[in-house]
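As you look at this complex, bear in mind that one protein chain is not there, while each of the others sits in place.
On to chain A.
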Amino acid sequence: MNIKVTNRINELFEHKKSGILSVYYTAGFPKLNDTLDIARHLQAAGADLIEIGIPFSDPVADGPTIQQSNKQALDNGMTLKLLFSQLEELRQHVQIPVIMMGYINPVIQFGVDNFCKACEKCGIDGLILPDLPIKEYVADYKDKFEAHGLRNIFLITPQTAESRIREIDEQSDGFIYMVSSASTTGAKAHVVQDQIAYFQRVRAMQLKNQTLVGFGISNKETFETAVQNSNGAIIGSAFINLLEKSVDLEKDIKSFVEAIKGLSS
């Protein structure tokens, strides 16, 4: 049970050390059945990693854009059960690592064991559950996740103490999600000096895990600043804004990803 099989996340980080682009979107948004198409288009456009959000009625860590996408997805009729059925064919179309991101309550109601089994069956590689703290994870979830080959990704913030970053690094096998500033999710136009100092401070800790920077990354400028001080970055709200306006998902996703990666790819 403790022999870890390398999964797609580990493989990605082994082969690619910089400029990694991860893209988040909410399942069932803008339309209920867009989930799989968006994943396919992201892979084709050159994203390195995909995070699929499980919509929740009360997403406390999210800003207005992702809140709204959660609400619309739920109004569209998205449920965790339906999401797993949409993802049954995932691995026939998508080879890059896929992570599911969401709040713990829907997972508990689905049943943690059932949830892990369903993830494994669909070829999900990892999980980001912002309201599952490390203490609870280690006590009640870790063995189950590992038994199904799921990597749990933890967040750190500018306020996270060094000793806690070390503890998180110890418990992580995949990457660490560096929240860029004290804030909820949301697109911002710039990265400020304070944030760069924080990225550099974490880099100097020489963690065993690689880091991706997320929250507030929205365009080529913010992406490039982030990737200078980490292994890559995660874009969420800016991509949700694009999806909301898009009339041609395939074309718009392609130009979005290309514009972000620009010189860095």
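By definition in this document, contacts are C-beta pairs under 8 Å (C-beta built on N, C-alpha and C of every residue); 3 or more make two chains touch, one makes a residue touch a chain; residues count from 1.
The working rule: contacts and distances are computed from a predicted model.
From the set "Tryptophan synthase beta chain", "Nicotinate dehydrogenase FAD-subunit", "Amino acid ABC transporter membrane protein 2 (PAAT family)" or "Iron(III) transport system permease protein", the protein name that UniProt assigns to the chain left out of the figure is "Tryptophan synthase beta chain".
Within the complete assembly, A:Ser183 is the residue of A:Ser183, A:Gln228 or A:Asn241 that touches the hidden chain.
Checked against the hidden chain, the listed residues A:Leu32, A:Leu155, A:Ile196 or A:Leu242 yield one contact partner: A:Leu155.
Checked against the hidden chain, the listed residues A:Ile9, A:Cys119 or A:Leu132 yield one contact partner: A:Leu132. Only one of A:Ala61, A:Ala147, A:Ile196 or A:Leu242 touches the chain withheld from this view, namely A:Ala61.
Contact between chain A and the unshown chain involves residues 56-61, 63-64, 67, 71, 74, 79-81, 103-110, 130-133, 136, 154-157, 159-161, 164, 179, 182-184.
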